[in-house]
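What follows is an incomplete set of chains from the complex, kept in their original frame.
Note that the chains take the letters A, B and C in the order they are written out, and that residue 1 is the start of every chain.
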Amino acid sequence: MAPKVITFGEILMRLAAPGHDRLAQANAFNIRYGGGEANVAAALAQMGIPAAHVTVFPDNDLGRAAAATFRQAGVDDGHFMYGPGRMGLYFMETGAGFRPSRIVYDRYGSAFARLNPADFNWDEILASASWLHWTGITPAISAAAAEACGQAIQAARRLGLMVSADVNYRRVLWQYGQKATDVMPPLVAGCDVVVCTQDDAADLFGIQSESFEDMAGQLRQRFPELKTVLATRRESLGASHNRLTGLCYTDEGYGESPTFEINPIVDRIGGGDAFFAGWIYGALQLGNQREALAFAAAASAWKHLVVGDFNLATAVEIQQVVDGDLSGRLLR
Amino acid sequence: MAPKVITFGEILMRLAAPGHDRLAQANAFNIRYGGGEANVAAALAQMGIPAAHVTVFPDNDLGRAAAATFRQAGVDDGHFMYGPGRMGLYFMETGAGFRPSRIVYDRYGSAFARLNPADFNWDEILASASWLHWTGITPAISAAAAEACGQAIQAARRLGLMVSADVNYRRVLWQYGQKATDVMPPLVAGCDVVVCTQDDAADLFGIQSESFEDMAGQLRQRFPELKTVLATRRESLGASHNRLTGLCYTDEGYGESPTFEINPIVDRIGGGDAFFAGWIYGALQLGNQREALAFAAAASAWKHLVVGDFNLATAVEIQQVVDGDLSGRLLR
Amino acid sequence: MAPKVITFGEILMRLAAPGHDRLAQANAFNIRYGGGEANVAAALAQMGIPAAHVTVFPDNDLGRAAAATFRQAGVDDGHFMYGPGRMGLYFMETGAGFRPSRIVYDRYGSAFARLNPADFNWDEILASASWLHWTGITPAISAAAAEACGQAIQAARRLGLMVSADVNYRRVLWQYGQKATDVMPPLVAGCDVVVCTQDDAADLFGIQSESFEDMAGQLRQRFPELKTVLATRRESLGASHNRLTGLCYTDEGYGESPTFEINPIVDRIGGGDAFFAGWIYGALQLGNQREALAFAAAASAWKHLVVGDFNLATAVEIQQVVDGDLSGRLLR
């Protein structure tokens, strides 16, 4: 099947201390692979939506292992490229109760950061697709990545695709000499849908707001193409107990999903990516915004209950949660 | 010591994904063995009640491993038989929060299903025993298993043993051409004690009821030998948090045990079998029905806190919970 | 750096069943090393306080492994000795919910129990230190250990060190022929600070009390050098859910720390030792008793969230909890 959704971004190797071991205490690391955009593609593939990811891996065993992992997850590998540079890594330990989980990044100098924008023929890549998704991490990695991201967005608009982004501003990543406040606005201007927090809006676009609703309204005014602003509200009662609600602001106004209780959290990583995958699924398959938002929030909550960076849940499983089956009763 | 309690039924190999891995994600399966009836025998052995299990294993390494596991648990192996056919299996993944645990069965064509009723000399098997226990899974497996089960019950009655059963109706299992509604009533008619839910009573015996008490009353009328009807009420707050209450209806009327909070659940499987083992222990060792019911419910709750299909708890440990020590304080 | 804090006591090997396996069910044991006094030294080292531990290990691979573990944790090994005798052990299984964790000790005949008091030149050992810490386990192990402990306390007083102890009365340990009620009072008389429960005060010093405050007041009267009496109040809602509060009685009167919720507990062992390490840190680094008590209680709670006998948390991490950050939010 031709991929419907195209995602673009870096994939990292996750090296996680087992159980609740501290990083300095671990004798082994469990290996997973993930990326804010590829996680969306993988989650969509689990839900039966054909999805392809576009990226550059290092041309070594680690890069090939990362590629194989996403192929295993059902992501179309037609635009996996290999280039010079290293595999970006992150090291993780898992907290409990009030002890936070911690991540140590080690991602500079990656093959993705060293990509060549000229290697991407976006018209061909996006030819048969209907949706392009990116996140604010991609333009933060390098000037080349930002340039490629911009070209992808332009091509997508030209070809009439939906364009979505998780704005996801991480100050510490922006180290290649350009400012996020310069780079991000034109990219977001090309989007139909974004996840954006009030803090991100303030930091990147100078939007001061009193509420998500207020911010979303200002953001839509600032970027006329932007129809939908999304976010999640997370109540953190501990590293293993959260409550999650989806927020949404569109032409139909402001909406909130039901709040999902997540206890105990199995793996916190990728919750936001699962939310966006859920929203895309909802936009493509479900009747309306309210249902899509509930589905997105339930998908995000589901992700917290499986191991790995991306969501291993079918659309049916997520819909059962949306429909209120929260008992966790054994299925035989 | 001569076994007091005889159980009869199939033993399966459990292949469980580690931690909370999804089945399709696991790189290894942990191996356990269990069966609804053998689990009762093993739990009784832990509590010091001599128990023997009667079954047929496949005549291969897996069958011998299953047999050895129950011998290790203290179950008398004097009536372990080996025959043609395969080892019945089930694959399991463990949920968390609202994500349910799931089981995939792979049990058709097992050695037990292919048993020969003529191989069982029930008069000899039951000679020195005082109790026979079976479950509704056994007659569901094959016509031969149902026939052997009926012969066992008749012999037990003839020899004056107590007969108990967990009715446990699983529609999907009944595939050999006879109807559960035909097969089960004469078997249940031979019982003194059963665990039966309102749903089971409706499905198997056409008993419509407004409450457990109502159903139990009708059931006793329908089956005159039946003195005691038991059940558990499970409040499922998630895959890792349940509340459990034991229910009982006898000549002395309706009773409820205290409600036990189980959080976090370590292993959900075999909770019902541990309940029945607790009841049998109580009937043999404790003063009255109220104490037996509390013991049975506490035993079932205890099972949720240990790994494996059968309960690894001593009578003293269970009694401490009955007596109200729920603090989980470290014992040095 | 010259060690500021000197601790003295036995180190045991912990052999723990994995996950929630029962001891009789385990196929492997995880190995850790700990001791009530050495755990204090290790925790202090994590917090940047130079600490040395004084002990005798068996002169074999196990003793050397134990020594290396504490060296790895940053504990000064200048006074690690090796002698005849075995490694003291304890076997552990981890409970859940109302199922308690259990410890089986196997520590008699250890190299530490067989120490020779003449081997310790306390004036030299304590030369550049400012604090000596011991616990009531040490004098319980053997007459020789009690004698060495007394000599250490006398030397410490002579040299002007602070002396602290966790009274920690364990009846079953006292088997070498002397009575705890004879041995402990003169040792406690040499202390400035102790952790002591009402039960310990009653059993060891015959102090009957109505409250911690009452007991602490009597204890200070009985032992004039004693300025500070500490304890923790633990509300046990299950093996994996506790609430912990620090208690303190000094010249400034009675104080209580905030109560810390610990859920889920990762590893219960060493909580008391982390409390004492937190108090010593507070006494050396923080402004006042209230801050030190809050820090000690938070340190103890933190310990429950990491694996192993001693606390692997930095002073900054503990202070964040004292400062109210209990959300467990992911730190990137």
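To be clear about the criterion, a residue touches a chain if its C-beta (ideal position, glycine included) is under 8 Å from a C-beta of that chain, and two chains touch if they have at least 3 such contacts.
Remember, it's a predicted structure, so these values are computed and weren't measured experimentally.
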Copy number across the full structure, from 3 displayed chains:
6
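In this section, only the chains that are shown with their structure count from here on.
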Starting from the mean Cα coordinates of subunit B and subunit C, work out the distance between those two points in Å.
46
What residues in subunit C touch two or more of the other chains?
264
Which residues of subunit C touch subunit B in their complex?
19-22, 24-25, 95-103, 105, 170, 236-241, 264, 268
Partner subunit C, residues of subunit B touching it in the complex:
260-266, 301-302, 304-308, 312, 317, 321, 325-332
